[in-house]
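For this view, one protein chain was removed and the others were kept in their places.
Up next, subunit A:
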């Protein structure tokens, strides 16, 4: 019950008018940068660091937490409306969300994303409040071999899930894996596939790939068909909110997404992407309307959105209790702590209890604010789709270019963006799914480094992949995911 008393004291800190104002500024800023592709919460907090040096630490962290949660909320908006993910964690949301929007159900998609984010964020924060130290202890024990197995699971389920055929999905995945190989090899420090260009030594920023394949590719594709297709005017659903049926189909995915997202956030190198991929596959398997997937199934928005917000809460567990950043934003938050001469870790809860609990309390408040901010705005955002397409896509192109340029202030990145835009157009034209490529770019390097780290630990002995029960269990699941559908198919055809 100690946590309850501490939390109440935290609310006392967070509920002062000044801190409420900072929280509001934070969530508003966060939502905005979440909406803009390329500019994420990590960059925003980093740029605000020197400005906030004179604020009291509690206020600064309340604002940063607002930006962090707000970015997770806002990332889904452009995914759903424009098929342009603002953040890597909302790539999956674009799949079903954008299809829903095209069927005129944008407001419902935005609503299930917002409510799902709220539910997941709140449950995640409750877990953070009461179980943080225990979870953190377990999370660091997960060996690299198990993390590698988890990514294999994501690869296998994903390439089978997307696209008109598994082969096309695999080709797209391998294209992404190849792009992910570019840059300095972490283990040996040697350059790979950099064509002698120093700009490529750090690899290709995945944001550039995401925006190129999604936003620019989509724009080119729409432009190429503008005169061919009779412009399908999107009718907005008169009823902006979710129907009773939507609620019935959303609440379970919200909870399952939360259950997937939170632990992944807490694991070092877990991140927000894998749980969104897994949640999507899971919902597709469990849905009573599997035929709707790929055409705008609400479960495919509800689950992944909950997963990405729950992971945001999960990330704070190792950050606060161990001083262990598990995502880009967390790394910047760590720098923010250090700016104030604070060192997150086991002693932070003792030495700076008011700061920690004020921050945790502000997460509850921030979640409520975000819901209040986003739900009424859903129908307003949805009206974006009524903008005539030439203007709308011109706007997307401008925002994408600005977003990519802001990453490194480099013209080279813009050339890459154009190249990936053309590739994205080609993939759409010849019916290759884009998402597996993105997943390859994001997870490929992680998979490689976990694989090689595992082998370094065992001094080159591959037996390490069958020594941990957790790894074995996940690898067997991978095998089942590969074999079972094929067996079922064979049986069905024999019977038929």
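A few remarks follow.
Going forward, a contact is a pair of C-beta atoms (placed from the backbone, for glycine too) under 8 Å apart; a residue touches a chain by one contact, two chains touch by 3 or more; residues count from 1.
Here is the rule we use: contacts and distances are computed from a predicted model.
You can't see one chain of this complex, but its UniProt record names it "C4-dicarboxylate ABC transporter substrate-binding protein", from the set "Phosphopantetheine attachment site domain protein", "Phosphoribosylformylglycinamidine synthase subunit PurS", "Iron complex transport system permease protein" or "C4-dicarboxylate ABC transporter substrate-binding protein".
Residue A:201 is the one among A:21, A:134, A:167 or A:201 that touches the chain not shown. Contact with the omitted chain, checked across A:8, A:53 or A:380, is made by A:53. On the side of subunit A, the interface with the absent chain consists of residues 42-43, 45-47, 49-50, 53, 139-144, 184-189, 191, 198-199, 201-202, 268-269, 318, 322-326, 330-332, 334-335, 338-341, 343-348, 408-410, 449, 453, 456-457, 459, using the contact rule stated above.
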